[in-house]
Each structure stands twice: as structure tokens, then as C-alpha cells.
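Just one protein chain is left out here, and the rest sit where they should.
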Amino acid sequence: MFMYGKHILGIRACTWVYFFLLVLSFITYLVGQLGLGGLEVSLLVLFFALMKGHLVGLYFMGLVRVKGFWHWPVSIWLIIPGVLISIAFYLAN
Amino acid sequence: MQYQSQKVAIPYFVGAIVLFVAQILFGLIMGLQYVMGDFLFPEIPFNVARMVHTNALIVWLLMGFMGAAYYLVPEEAETELHSPFLAKLMFWVFFAAAGLTVAGYLLVPYSTLADITGNELLPTMGREFLEQPTITKIGIVVVALAFLYNLGMTILRGRKTAINLVLMIGLVGLAVLFLFSFYNPTNLVLDKFFWWWVVHLWVEGVWELILGSILAFVLIKVTGVDREIIEKWLYIIIAMAFISGIIGTGHHFFWIGTPEYWQWWGSIFSALEPIPFFMMTIFAFSMVKQRRRNHPNRVATLWALGASVMAFLGAGVWGFMHTLSPVNYYTHGSQLTAAHGHMAFYGAYVMIVLTIISYAMPLLRGRTAANSERQQTLEIWSFWLMTIAMTLITLFLTAAGILQVWLQRVLDSPLPFMAAQDQLTVFYWMREFAGVMFLIGLLLYIASFFVGDKEPEASVKTIA
Partner (left out) sequence: MTATTATIGCSSQSKYPSGDLAIWVFILAELLVFGIFFAVYAFARMNNVELFNEFQQHLDLNAALINTWALITSSYFVVRAVAAIKEGNSQLCVRWLLAAIAMGAVFLVVKSGEYAHHFGQGINLSTNSFYMFYLSLTFFHFMHVIMGMVILAAVAIKAHQGGYSASDNTGVHTGASYWHMVDLVWLILFPLVYVMR
């Protein structure tokens, strides 16, 4: 699979991920500073967070290289609280 | 058995079993009083029987832990015990103190006992599980200090292993937390608050370390699995026990007058307490599955596996059942609590003490690895009788508890306490019968030490 090529796994990939994480965090921060709220915005911010978590799991933790059972726990962990939080915010609005 | 001084474990194990019998007899007396209110009145009132039942339990478990430590610490440290004499002396001090205390409970009214023993000077009596006169408590501290000194010196001189380390942390923690039994503030909220530091932080904190290390020790011995793997598990289990169990104390702070955040802290963290117990079950079974050899002492393996399962059921499942504050609001202090208390204590601590006795006693009595076939068969019977009886006790009390909560706390026009109790009689009778079954199991257990002890040892071949 092309995803598993060296260039994806290298330091350079991690560096890109790192910058991406910084930017996404900054966007989240801006949303907060501008006082934006409401369901859509909240879910978007949450989505960013889940994506960030996913990247940390795949690249920093190196799970992208792991096949089988251990590939999944972090992703699943992100999804379950993510869904629960979404439901709670949905019901709250 | 590799070191002569391990023999000091024998009196501790024997003393433990003697008190175990007393505990169960008083349990049966109480069980009967539940359905025949004036049974043995006025000789043994319910509250006295209850004290004897619970205190005997605690004391014999402590003796069992001490025996376990005296057995396994020298073996792990690969050196003789620092002072076998001190260990023997302390046993007799401990046993005499326990005997005198029980005699005190039975012979004089509790308030008189408090007067005689000078409770006014340093009032510590009158709280569940900590009813002992202050001098008995001081005696316990002295015994514990001598015990820790003895073990500490042994470990310092010998090999340091993870099992010894974890066991020592558990035992030191046990002793340190017991000091809170001397703190008895007049403010009832504070009193209850710190009372749980002893009771809860024992069974859901430091005792879990003792449980884990004894389990790990026996598993290494009977399975031959690498120490390194077993130690790793041990570390994760105790880390989880502490992460969940320390703040989990909050599940006792819901209704005693503490700030509201305990509702959340207590519910969330205690809800995680089943995790370490679950890990222990997985741990025990996977080690046995990966075993490098078949040990001829198969009943010890059975106890180890049984302990891991019953501890998970009693503590993990039955504990979780009522640990969230909205549930506990209804179930607090009902028969459900007693159901949980019984199975958890039995599954985790009674069974682990019986596990180490089952593993060590044959060796201490001069066998090379295991008891005879006949002894083991008998012990296996006793395992199942006691374990099934305890499961039945738990189930009957659970049924009684659910009905009690319903009648007394949920109904639109709830029944008063005693009227609700009247509806539960049938469950209490069934509990008593299961109790008799438990006693039979216990008697068989004791018989397994004597019946067939002259026969040759079981070997792996005869089992396979």
C-alpha cells in the first residue's frame, strides 16, 4: 500500500503533521477568541480535535505501521467519546 | 520450601484457619437471628455476634497475609528471615490479643469493655470493623511494626524482586492507613470520612497490592512462566488499582455531608475500579494458559484462578452495581451492600489467603511439591462447596436487597424498615442454608489437611 511508503513514515511526514497540528489548534483558538458558538461550530471544532488525535495516533505513536488489532484502539477511542460528546451537544441545543 | 525460617508461616496459617471457623460460626448465629430474633438472647446479642464475625474476618486475613509474607519474602529474597524468633513471638502476641478481645466482646457488655480498657483516654472504639479496644489497636500496631521490621531487614539483605517490593508497599500502606483508626474526630462527617480511609483504602487500595503480589508469586511457582512477564502485569494492575481506587473512595462520601463534587469523583473513579480486578482475571488465566509445566499441586492453581474470578465478580461486578451515586441513592446500606461485601471479601482476600496456604502448606509440612491425590480431591470439593455456597449467599442477599429497596425506598407509599424486612424472611432462610453449606465446605477443607496426609504425593503423571 502506498500509504506505508517511507516518505509517509519519515521524520518529514511527522514534521508536516506537527505543523498541521499547530495550525488546527490555532483555528480552534480563534473560534474561541471570536466567541463563536452553536452546534455546527462546536461539532466542527470537535471534528478538528478528533482529526488531530488521529494524526497523533497514526504518526507520532506510529500506529500507521501497525496492522490488525492494535491499529484500532486509539481511533476507536476517539470515535466513542466523540460521538457521545456530539450527542450531548446536539441534545443541549 | 528452601529456607528453614519460612516455617514461621505455619502458626500464622493455622491461627488464621482457627479464626476463620469462629467467623463462620458467628455468621451462622447471626443468620439465624435474622429469622429467629431471640435466638441465643441475651447471651449473644446480634451486635456482638456481628463484631466477632467481622473482626475475626479481618484479623484472620491479616494473619494470613503475615503468614504469606513470612513464607514468600525469604524465598523471593533468597535468604533466611531476619529473625524467626521475633516472628514467632509476634504471632503469640497477636493471637492472644485477638483471643482476649473476642472474649471481651462475648463476656462483658461493650460499654463495660470500653470502660475497662480505658477508652476515654484515647477514644477509638464503637466504629464498624474498628470496634477493638484501643489497647488491642495499639497491640496491632506493635505487631505490624515488628513484622515490617523483620521483613524489611530480610529484603535489605537479600535479592530485591518486584513481588517483594509490591508486597512491602502493600503491607506498609496497610499499617500506615490503620493509623487513621486512632483518629476519631467528634465531627461525624470527618469521623466517617477518615473511617473510610482505613476501610476502603485497605480493600480497594493497598490490599490489592498484597493480593496481586501473592497471586503473582503463586503463578510463577505453578506455571513456570517468566518472572519478567508476570512482573509487568503486576505493575500495570497496581497502577490501575491506585488510579481508580484512591479517588474512588468517594463512592462512600455521597451521603455523609461532604461537598458535592464527591458525587462525581466518587462515581467516575470508582466505576473504573473493576478494571484492575478484570486485569487480574485475564492475568491469571493467560499465565496458566502459557504455563511451562504442569504443577502437581493442581488445587493451588484452582484457588488462584478461582480467586481472580470471584474477586472480579464480587468486587468488580457487584461493586459496580451500586457504585454510581444515582444508584447508590437507592441501594445505600441495603442487603445489596452485604451481598457485595460478602462476595468481594471472599473472592479477593479469603481466597487468596487460601491460595497461598494451599500452595505453601504441603511444602511447609515436608512435601516436595504437593499433597496426596486424596487430600487434593478433598480440597477441591471444599473449594467448590465454599465457592458455590458463597455465590448462593450473594445471590440470595441480592434478591433480598432488590426487594428491600423496592419496598422501602421506591414504592409510592414505602414500607417502614421492619415491615419490609418481614417480606424478606424467605431469602434469609435460604441464606442460612447456604451458610451451612459453606460451613460443610470449610470442615472438608480442614479435613483435607489430615485425611490422606500419609499417602504419597500426587505427581503430574497421575493427574494427566
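Letters A and B name the chains as they come in the text, with residue numbers starting at 1 for each one.
We take it that contacts are C-beta pairs under 8 Å (C-beta built on N, C-alpha and C of every residue); 3 or more make two chains touch, one makes a residue touch a chain.
Values in this document were obtained by computation on a predicted structure and should not be read as measured data.
Visitor: Can you list the shown chains that the absent chain is in touch with?
Guide: In the entire complex, chains touched by the missing one are A, B.
Visitor: For subunit B, enumerate the residues touching the unshown chain of the complex.
Guide: Considering the whole complex, subunit B reaches the absent chain at 232-233, 235-236, 239-240, 243-244, 259-261, 264-265, 268, 271-272, 275, 279.
Visitor: Tell me where the left-out chain touches subunit A, residue by residue.
Guide: Within subunit A, the residues touching the omitted chain are 4, 6-7, 9-12, 14-15, 18, 21-22, 25-26, 28-29, 31-33, 35, 37-38, 42, 45-46, 48-50, 52-53, 56-57, 59-63, 65-70, 73-74, 77-78, 80-81, 84-85, 87-89, 91-92.
Here is the rule we go by: only the chains that are shown with their structure count from here on.
Visitor: Could you give the separation in Å between the centres of subunit A and subunit B, each centre being the mean of its C-alpha atoms?
Guide: 46
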